[in-house]
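Data block below; observations after.
Only one protein chain is missing; all other protein chains are in place.
Chain naming follows the written order as A, B and C, and within any one chain the residues start at number 1.
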Amino acid sequence: MAKAAKKMRAAVLVKPCEMRVESRDVPKPGANEVLVQVKAVGVCGSDVHYYRRGRIGDFVVTKPFILGHEASGRIVTLGRGVQKLAVGQSVCVEPGWPCARCEYCRAGRYNQCPNIRFLATPPDDGAFCDYLAVPVDFAHPMPEGLSFAEGAMIEPLAVGVHACRKGDVHPGDTVLVSGCGPIGLCCMMAAFGMGAARVFLSEPDAFRREIALEMGASGVFDPARQDSVNLLREVMGHEAQVVLEASGSECAIQQSIEMIGPGGRIVLVGFPHKDMVPVNLVHLMSHEAEVKTVWRYANDFPLAIHLAASGRAPVSKLITHRYPLEQAAEAMEKMGQAHSLKSVFEL
Amino acid sequence: MAKAAKKMRAAVLVKPCEMRVESRDVPKPGANEVLVQVKAVGVCGSDVHYYRRGRIGDFVVTKPFILGHEASGRIVTLGRGVQKLAVGQSVCVEPGWPCARCEYCRAGRYNQCPNIRFLATPPDDGAFCDYLAVPVDFAHPMPEGLSFAEGAMIEPLAVGVHACRKGDVHPGDTVLVSGCGPIGLCCMMAAFGMGAARVFLSEPDAFRREIALEMGASGVFDPARQDSVNLLREVMGHEAQVVLEASGSECAIQQSIEMIGPGGRIVLVGFPHKDMVPVNLVHLMSHEAEVKTVWRYANDFPLAIHLAASGRAPVSKLITHRYPLEQAAEAMEKMGQAHSLKSVFEL
Amino acid sequence: MAKAAKKMRAAVLVKPCEMRVESRDVPKPGANEVLVQVKAVGVCGSDVHYYRRGRIGDFVVTKPFILGHEASGRIVTLGRGVQKLAVGQSVCVEPGWPCARCEYCRAGRYNQCPNIRFLATPPDDGAFCDYLAVPVDFAHPMPEGLSFAEGAMIEPLAVGVHACRKGDVHPGDTVLVSGCGPIGLCCMMAAFGMGAARVFLSEPDAFRREIALEMGASGVFDPARQDSVNLLREVMGHEAQVVLEASGSECAIQQSIEMIGPGGRIVLVGFPHKDMVPVNLVHLMSHEAEVKTVWRYANDFPLAIHLAASGRAPVSKLITHRYPLEQAAEAMEKMGQAHSLKSVFEL
Partner (left out) sequence: MAKAAKKMRAAVLVKPCEMRVESRDVPKPGANEVLVQVKAVGVCGSDVHYYRRGRIGDFVVTKPFILGHEASGRIVTLGRGVQKLAVGQSVCVEPGWPCARCEYCRAGRYNQCPNIRFLATPPDDGAFCDYLAVPVDFAHPMPEGLSFAEGAMIEPLAVGVHACRKGDVHPGDTVLVSGCGPIGLCCMMAAFGMGAARVFLSEPDAFRREIALEMGASGVFDPARQDSVNLLREVMGHEAQVVLEASGSECAIQQSIEMIGPGGRIVLVGFPHKDMVPVNLVHLMSHEAEVKTVWRYANDFPLAIHLAASGRAPVSKLITHRYPLEQAAEAMEKMGQAHSLKSVFEL
């Protein structure tokens, strides 16, 4: 960068359902930070949720706010002390920056850090803007051959990797993924990357089932069809060892639990739509099965990058819509329409 | 045994709520089996359930049936091929005998064996009788100093050991046990045996809370009191890393889940009173916590015996009532009355 | 099988370096056994060792003896009680049959069973013959599309799978395999099957290095070249997380240990040529690394079969020589000659 810009564009949520592009100061990278020129940012379901309702649970947007946490870009300035990366390097941004000091951080479970700052989680602004100052250890180098849009997909893929690790997906396993949204498909790609022999998916939407098959699913099912649980059992040959629940729907969670075989585990990946969900604990217990959950990711970006770069995780197939940042307002309005999966802003 | 008896007494459930002592043939030990003269048998909640209702879930008593699966005794005859134990040896009987051949058995998870025979689980008769033929590998030698009544308590203690192993109870942990029945107290003893620093218990019955304190509980709580969740958090100093749920009550299960801190695990040990229980999945997920379950035990008797024999698990304190086998009918009628924990038949 | 044969051919080691084909009785399958008509048997280094010296360590051949333990074939007769497999089914034979009752078996570590019977390990005869009676649980169904010769390669591949499991090979890992013999190549295939990102191999023989590259190695090295340790570090980019030592040579073991980075593990897979090997314990300790070992396999055949059947483990490339059973004597004489990897008898 010959000369550093001082101002940048940012797509700002000024109030629920109203977003506009404004000018903001370019952040200055502190010690051990790099300034990243953002080249691509994915839109997550949580961004859409904040956009529409201005809050997720206890996290409330109380000021004009920048969304977005699935970002890739190029390093343009190094903060003090940075040695391991250089200007010009393409990077994926891991969007949660833990305190590095609490008992969870010291134990390697930094996603559970109570002091974590996370892009686009109030009060911290996000990545729908031209520049981000990022702690160098959370700017992961992108290998040659990965596009910036693909780089933006590493964040959701890391969710899938974390889910597979929590669910102990082993080589040769048969895995069931519940839901073919972007996270469900990332779970599928991660499961194949971990060596799963077969990954089946359950999804009511025909378009999404089709995408899953194109991306390599071993089989897909419509959970709305009668007897879908039996159907699944029949096709899979036995009950599931691992179910990755990526829909958050009450019905899908319940069905997932009833699909689990002896010693199996269900991993809740999709945020449940309701707090209290009735689940079949007797089925769980008589199969000595377990319900695990995931909260973001920790130490999962390197594997996600490897899977995408090696072609095992064809993340570009997730992207159905691309927009320039200027169209942020229109883009956000269109989210969730039929025949869509992932939207990406390209800057 | 100078001369083998041919007939023996057995307390037979002839129909729900009707039990009588009858004469039965003494079983003959097969290859790799030993004939055990039963000296003590504990009465489990499941025995009482079969006694009253004639069934537990899909397991239905369809013939005159012998209950009981918590037994200890003395070896009186060796079947063909038995070398590792001798006549006269005192043993605890592990009451589930897996096929040893299926994929679960070969993987060391023999409690999940679909072909397992289990004492007092239809169609297999139980241990409320004078003699049992037991596969030698499931007749665990009792060390000197352990009484037969204590030996009969090894089975429920093994449940506690299995629960602690599933829950990854580590030395120094703070553990919450929900319920002070025999299984809850066995969970407490096992947790202390695994090195837990503090074990708190939650129980509505004052008599049982008192017993827990006598047996070494770090603190006890009445879950019926308002704000008991906050109270527990306050006394424990933080949220629980491990909750061992031993009551099966819907309310206790729900409270247990809401007590769990980051990365914690709740182990369901008590059989849930209802199939479908609404649980707070959002709390679970935002703490990246997990719900585990236990199904009987596998490879847990040796540690349970060590804990009892070394005095770390004072199992004799569980026993509030002792009966001769002849009083089986009266004993079963009295089960569950106030100020009772564990009843044992002594033969 | 219209009518059961009563006699069969067997290649018998009558004394060291003398093998001849004789007629033997066809075994009768006992309860829970199947009679397998052998169609292919691989020749293992241990077979060659017995052939030349008549012993391996404490295992001494004291009678005319049948070698061979890498077998596949077709079921021709069912013993009593067999239900899960049918006549005509193609199977891979897992050659070690544990007692199913000892503490190791009950814990799922059946390869450590002190009572195990193992094909071609004195006093138990092996598989260089037309028929084998095999416990049904150790006759693993072969999927369509796998040839019998490939089926015979499942046994060495299972060694590689077991080694990767012991070494905690994880998706994305960089793995070093020491030695490009059949076992080293099986380790490589298994490591890729577990999702390793890169597998490098070290081997002094140029022909074998070439085969490794054809089979997909990320890179190969000649350990005899000066500075090979530094060279490896340079190409791998960092020290190894996992080294699978498949050569047994003192020098290779030592080099392997010095390649290990922080928290790494070296797995000894090749049987060490000498009992006592000087190793750099200070390097090991200052990297908090560990030396693991493997002893055969347990519960590894299903994954090995999946890897071969799915094409991830191209086991047929291991086979350089094929012989009919009649040529057993000549075949054994030629073992170990240049440009050879694996020989297979096809019956």
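Operating definition for what follows: a residue touches a chain if its C-beta (ideal position, glycine included) is under 8 Å from a C-beta of that chain, and two chains touch if they have at least 3 such contacts.
What you see is a predicted model, and the numbers here were worked out from it, not measured in a lab.
Peer 1: Pick from B:Met19, B:Leu303, B:Leu318 or B:Val344: which residue touches the chain that isn't shown?
Peer 2: Considering all chains, including the one not shown, the answer is B:Leu303.
Peer 1: I'm checking contacts with the chain that's been left out. Which of C:His49, C:Arg109 or C:Arg233 qualifies?
Peer 2: Result: among the candidates, C:Arg109 touches the missing chain.
Peer 1: Among B:Gly193, B:Gly248 or B:Pro272, single out the residue that touches the unshown chain.
Peer 2: B:Gly193
Peer 1: Residues on chain B that touch the omitted chain in the whole complex?
Peer 2: Its contact residues with the unshown chain are 170-172, 193-195, 197, 302-303, 306-307, 310.
Peer 1: Considering the whole complex, not just the chains shown, which residues of chain C touch the missing one?
Peer 2: Chain C touches the missing chain through residues 57, 104, 109, 111-112, 114, 253, 262-263, 268, 271-272, 274-295.
Peer 1: Even though one chain is hidden, which residues of chain A still touch it in the full complex?
Peer 2: The missing chain touches chain A at positions 32, 100-103, 105-110, 135, 137, 298-299.
Here is the rule we go by: only the chains that are shown with their structure count from here on.
Peer 1: Cα centroid separation between chain B and chain C, in whole Å?
Peer 2: Comparing mean C-alpha positions, chain C is 43 Å from chain B.
Peer 1: Between chain A and chain C, what's the gap in Å when you average each chain's C-alpha atoms?
Peer 2: Those two chain centres are 41 Å apart.
Peer 1: Which parts of chain C, given as residue numbers and ranges, touch two or more other chains?
Peer 2: none
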